[in-house]
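Here the complex is missing one protein chain, while the rest keep their positions.
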Amino acid sequence: MSMLAALHRHRPRLAVSRWSSWLLVIVVLGYLLYTPLVSVPFANTQKSLIFSYALVGLGLNLLTGLTGQISLGHGAFFALGAYLCAVLVGNEGWFYLSAVPVAGVVGFALGYLFGRPALRLQGLALALVTLALALVTPSVIKRLDGITQGREGIILDIAEPPSFVSLDQDQWIYYVNLLILVAGFVVCERLSRGHIGRSMIGVRDNENVAMTLGIRPATVKTRVFAFSAAMAAIGGVTYAYAIQFVGPEAFGLDLAIAFITVIVVGGLTSNAGAVLGAVFIVYMPSWTQEINQSAAGIGYGVALVLCMLVLPAGLIGLVRIVGHPLVRRVPFLGPNR
Amino acid sequence: MTLFLQQIVDGLSSGALYAATALSLVLVYRASGFLNFAQAEMATFGTFVVWQLWIWGVPLWAAVSLSLVLSFFGGALMERTLIRPLTRSASHLTLIIVTLGVMLILLNGAGWIFDFGVKEFPSVLGGPVVELGPAVISRQSLVVICTVFLLAAALWVLFQHTRIGLVMRAAVDNPESADLMGLPTGTVLTISWGLAAAIGTLMGVLVAPQVFLAPGMLLPTLIYSFTAAILGGLDSPQGAIVGGFIVGISENLAGSYLPGIGADFKQAVALAIIMAVLLFKSEGLFGTKGVIRV
Partner (left out) sequence: MALLEVAGLHAGYGALQVLHEVDLTVDDGDITVILGANGAGKTTLLRALSGMLPARGSVTYDGTELLGRRRNPARMGIAHVPQGRGTFGTLTVEENLRVAGYHRPAREVESSIRRWQEFFPRLGERADQPAAGLSGGEQQMLAIARALMSAPRLLLLDEPSLGLAPKTTRGLFEGLKRINDETGLTMLLVEQNARLTLAIADHAIVISAGRTGEKRPAAQMWQDETIQRAYLGD
């Protein structure tokens, strides 16, 4: 029991010295920049996919982790981005990067339109409405077959590397997705700190108190929802780059649960956790597929249950459990230079 | 007119399934105050157990009985081990995630043990279709509809005319008072979960011959069952039944008569109903006011 209590204890983010955090950033970025050059295309595509899911996870982390609003329906916005990309770039011949801002704007707008009424609900009611949105998504895609080509889906060949770099397509897309993720990460890190972050946490912890501080909960919730929808839509664009195919069945309940897994396993309230969660859901199937094709799904399920019962702070919580004593004891790692 | 009648009859048969699943959802909601997202997968798993026993040569009635008992204990076990420790302290988010996790485990567990291929499942009642005026209905569908009404009657007797049913209603009405009086509130929670699971398996067995047994066979109906439970009012068993039939019939009619809906888009009707009920009349048709915090 005491061990359980220790795992449940809230731990703040690691306070590390400036130079060691820069060192960490350089090492991680260095690895991420170098590795596609020496990996097989499949491995690069897998990582590009991680970046897509991480983008969604970052948005959901702001919505669920910081603002406390659950959504099981972000698969819909992910699908929106993916199809916008497939139709505009694949069929209409737009420049592939233009899909990113378009998906961001359209995702934000539709997220706002859906979130405006939906966020009057909370807790279970909100979960149900967003779950319904996720369940409906594949049938909406099939219904709009004039645009989406229905069940067949759309096969793509987009995001060619420019002629001045000598990279293969999978490598190029890896770098494009990585760049978008880094940009998204920086934006979310900015948003989750400072005044905006505090107003989100205020809404999560106590709406009435937040209101006395001049925060309008409805406005904050709707904007965060819209922003997270935009992030999901942009994630969808990068998904279309990585997979080069969109089809309705990819965007149903499975995806909705995968997204929840991303933020829960990674650790709610941490941007880095959202990225770790994305790593988990993409690699988990490749680790387990030799056992059985069902093992990955069971793994997701067990991870969800275990996180809720034993490790509410997810993987990032584990990192902190290990990291805190390390930071305290190892010289130069701690916060005071 | 014939088409219209046929749509109503078809709506009744699918509505019966939604009603039964909604009934399970409502039982759990009354006990624990949240919806079990794993309900449909629990039913499918129970149905697989029946199938396996039947394949091994156990007579169908014995297989069903055994699986119902196992389902009851499975549901009860889930309540005791996963849900109870969390209900007092945790938020809805936590509980929803746990039941989603259980759903994944059961879905893929069934796939692992029984593989994902579609299985043929024996009908309880075969034979030619029954003619109802110009419309027709399969014998199995009639069994499904009758079973739902029998279930409703049995639950009514349980709640209104048994000691434990009385305690169940008291525990739902005012859990703190019931605790204070030393009523076995924990036991009735567990019983509710067990009953919900057993009802699920029974319906799974009855619809499996029509939808074909496979992991996730009830997932497409999940949204309609949630809609039925919400429309009926989340804490009302009779609401679940009425809600189930309304959803079944309107889904069928919308699919055939509303321009631009079609078979694929019918689920959007469910989304619209859920949103409308939650936003404008959250207690549904028969529920208690304030039954769900919106």
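Labels for the chains are A and B, by order of writing; each one numbers its residues from 1.
We adopt the following convention: a contact is a pair of C-beta atoms (placed from the backbone, for glycine too) under 8 Å apart; a residue touches a chain by one contact, two chains touch by 3 or more.
Just so it is clear, the model here is predicted, and its values are computed rather than measured.
Put simply, the hidden chain is in touch with B once you look at the whole complex. Note that of B:3, B:62, B:129 or B:180, the residue touching the chain absent from this view is B:180. Hidden from this view is one chain, which touches subunit B at 163, 166-167, 169-170, 172-174, 176-184, 288.
Here is the rule we go by: only the chains that are shown with their structure count from here on.
Distance from the subunit A centre to the subunit B centre is 32 Å, each centre being the mean of its Cα atoms.
Across the complex, subunit B meets subunit A through its residues 34-35, 37, 82, 85-86, 90-94, 96-98, 100-109, 111-112, 116, 219, 222-223, 226-227, 230, 262, 264-268, 270-271, 274-275, 278-279, 282, 292-294. Taken together, the subunit A residues at the contact with subunit B in this complex read 64, 68, 70, 72, 117-118, 120-125, 127-129, 131-133, 135-136, 139-140, 142-143, 253, 257, 260, 264, 292-298, 300-305, 307-309, 312.
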